[in-house]
Structures are given as C-alpha cells and as structure tokens.
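Excluded from the complex is one protein chain; the other protein chains are retained at their positions.
Our next item is chain A:
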Amino acid sequence: MGLASVNTVIEDMQICIFDLRRGQEEGRELDKILFFFPADSPSSKKLSVIGLGEGLIAFTRIFSPEAACEVIEAERHSHVFYEAEPDIWMVMMIEKSVESEATWRIDALREILQEVHSLFMMFHGSIRAMLENEPTGGLVRSHLYPFIMDYLSAFQERSPLDLEHCCSDFLVGKKLHLPSFRDCLTRRRTVQMLTVGREAAIEVQLLVRILESCAGTTPCHSLILFQDLLVSTTISADDTINLFAYSVLRLTPRALSSGVSSWSYLLKGNTVSHIAAASTLAHYGSASEHLFHSHGNSPGQDSSYNVKRPLWHDKWSKGKDGFLVTDVWGREMDSMISATPTIWLQETEEKVYLCAYQYRGLTLIILIPVSSISNGEQGVSLLKRQVLENASLKILKVEEKLSKGWGGENAYHVKGYRYLLVDDDRNTSRASPPVKASTLTKESLLAMSKLREEVDLEKRRGKLDSTDHKKNLEICIRAKNNAWVIAHTMRGKELYMVLEKANETLLYASDAVEKFSNGYCGGTFSLD
C-alpha cells in the first residue's frame, strides 16, 4: 500500500447546526448553536462561523426565498449549506487544501449532512420537535453531539490499520477524512440492491409475507439484506435509505465483525488516507466529551437526559436466538434483557420497534409498530419467538437460495469498466467493486470527480428550471491520461464510467457505453 502523500485529509473543518429562530436577542447568539464541531472551538470562532452562515442565508433568500444558498466558495474555504428542517441549518465549512485541487464534490459533502440528519430523525425524531419539547435546547444538544460524533467516527473504523492507531496514538491533529475524489464512483444516500432470480425473489416475498403477518392484525414492515445489499423492503424509499444506511453501518455481518473492512464501496473509504482522521476522532470521541459538557449552554443538565447513542460503535452483537441485541437503548429495570430499539418511520410517522435477526449473510429487520404491542418488552420477545417459529424454515431457504445465487464481493464487476450506475427515482446505485475502482489512476478519478460536479450542477439547474423532464445528457471526456471519462444521464438514470487504456476514438467510447447499457442496464442508455 502506498501510504505516501495522498493528501485528502482536511486540515480545518467545522460542522455546525443552528436554529435561526433562536437567540434573536443580542448577547444570546450562542443559543442558536445546537451543535458545533470541533466542540472545543472558542465561542468567538463559533459565532463568526454561524454569523457568516446566517448572513449568507439571509442574503440569498432575497433572491431565492424557497431555496437559499447551497454552497459558497470562498478563496480558502468552501461552505456547504443544508437546510435540514425549516430554519434549522447544517453548515459544513472546510478549508481548501494547499494542493489546491478540488478534492471533494460539494454534493458528496452535502449528502453527509443529509445522511446524519436523516439518521438522527429516524432515531430521535425531528430537531424542531425536540426543541419544542424542551425549549432550553439542552435535550437536543445532548443528543446531537454524541450522535454526530458517533456518525463521523464511522469514517474511521473500517480499516484494521485504524484500530491499531486508535489504541496506540491519538495525539494527531484535528483532522477528518471526508469523501474525496477517490470516492467519485460512489453515491451516498442510495441503496445497493442484490440482483435475484425470480425463484429466489418469490421465496423472499414469501418470507416478507410471513414477517408482515407476524404481529397479528397490524402489518409489520420488514427489510431484508443479504451481506451489505438490500434484497427487499416494504417501507418507503426514504425510510429504506436510512435504515439501509444504518444496517450497513451497524447491523450486517460485516458491520458486526468490526475490524474487518467492509467491501461495500460506499463505506470503504480510501484506507490510506484514514490514519490521521481516525485517530483524530478517537481522540474526540473520548477526550472531547467533557469539553462538550463543559461548553454546553445548559451545564449540569446533561446527566439527566437519557441519551441513547444508536450509532455507538460495537454495541450490537448477535444473541443466542439469532436476534441482534444492543444495550444502547438501556435495559429493563428488573431484568438483564436489553430494551428493544425503536425508530421513527418518516413516511407514516409511526414509532416502531426495530428487531434485527441474522442468519449467516442474511439480515432481517422487522419493524413492529409500537402501538400494536401492549405489554412492551414481553410482547416483543414473544413476537420474536413467533417469528422464529413461523419463519425460520423460510429463512433457511431464502439464505440458501440467495447465497447460491450470489457472485461474491466482485459480483457486479464488469470487466474493462469502472462504473457507477444510479437510479435517481428508485434511489439505488450500483458500482464497480471498490477493489476494482481503486485501480484507477488519480488523473482518471479527478476527471471523473470533476465531471460529476458538472453533472450535479446541470441537474440542479434542471431542477431550478422546474421542468418535470429530466434532461438527457451525454458527456464523453478524453482525460489527460488518455482515459475516457463518460457521464450519461437518461430520464432519471445516471451512468458514469471510466475507461482506461481505451481506444482513442469517440466511437469506441460510445460503443462501450452502448454495450454496457444493453448488457447491464436493460438498454436504458442506448437509444441510437
């Protein structure tokens, strides 16, 4: 591994969340701040970041009241804005590195903000609701801080190298690794699906039906994953994305056996560049907690909040009965039984118990409406037993069928291609396996990153034009290293690919797209 000087580590970064409706009076500006990273920054710094953000928002709203600014590129910094909830803003400010190459995509950064917020919503409900519940802001702050820190630590923990460093040395600077151009063939906030044959699909559906009916009259929702890929879901697209992301982070067999790097290309960052960031966060995770507490606007109250940390690493384990257990949600008073986690479904605004069952590569997530169970934990464990009784045979069968049909980590590798295929309507993506994508040269990756930036921009323009028709786009670029970098969008579907060591004619490139399209996308991108 070339550990050399690939500098994608961000030197200086701030993330903050603030509420425009708070702290309107002079002298109480700090009240706006709900979260600030790094937590040990001086108040003046915090206020200046927020002040700038607020100013920019207010300014841009003059021109575009509906959608205020998304990104501000300053000479030395990029500010990424995301309005998570009405008047609740998340801003990420990152320093442009000295090497001056645009190493990240703004959209990729915004997707991080989006993801952390969506996950927070899933577990804790909206920030606004929490603020209304407890106007001092202590509650929401005490939740946000560990949550986001746990989330950010997700960027550190996939490399075995990191772990070693964590233990030995955490006095490295305050650096955080964020998605860079090396991740240009990935798309966050999408779901990766397992391709299954009809027979297996029918079996899966049968299992879904069994799970659905396991709580009697109220139907249960379910999510079925095989390895790190989604097989089936019965919940809305947004909820699926969130739960899928969480599962891949914490629940799938690979997530459980920590230390083993996930092959899922989305989460596998570039191993090389993690070292510094990892140790940084390890440092934050442990040492800076007290900083936060001492800095909180309502000191002394924190201990009274029962803060659940669903993203806390290494807290899930497989129980004897195959169900995954965690004590993150606390324990029952009188027993050693861990409380069953609950989450909120966005679409139905329903609170559901989250029960995860694992059998080999298969992870079932069963969502049981809290309202359907009257006697709490007892009812849940009864239901779990019922699920085992009714479905265990089917589970065996499905696992067998799926693992038989599964091509392994590199199943979706297409020889000669490095690609990313996104279906925006269904929020799914598929890409070359990370092992293969990482064989591309830096030039190709940078070119692709840039191209994607362009496409993002084009898409955003299309959205602003508010025509319902997504534009069809076809861009083929000959990169410096004589690689073809291609982007192709066709009515909501996007295809990005890099062809290295390819023939120099454009005809060759479009032929390659055509072939790929016919072979792997059902001819979506081949109309001519």
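Definition applied: a residue touches a chain if its C-beta (ideal position, glycine included) is under 8 Å from a C-beta of that chain, and two chains touch if they have at least 3 such contacts; residues count from 1.
In this text, contacts and distances are computed from a predicted model.
Only one of "WD repeat-containing protein 54", "BBSome complex assembly protein BBS10", "Pyruvate dehydrogenase phosphatase regulatory subunit, mitochondrial" or "Mic1 domain-containing protein" fits the UniProt record of the hidden chain, and that name is "Mic1 domain-containing protein".
Only one of A:D12, A:E54, A:E70 or A:E212 touches the absent chain when the whole complex is considered: A:E212. For the chain missing from the display, the contacting residue among A:Q114, A:S236 or A:S392 is A:S236, taking the whole complex into account.
When the missing chain is restored to the complex, the residue among A:I148, A:L178, A:V196 or A:V328 that touches it is A:V196. Within chain A, the residues in touch with the undisplayed chain are 193, 196-199, 201-206, 208-210, 212-213, 219, 232-237, 240, 425-426, 468-469, 472, 491-492, 522-524, 527-528.
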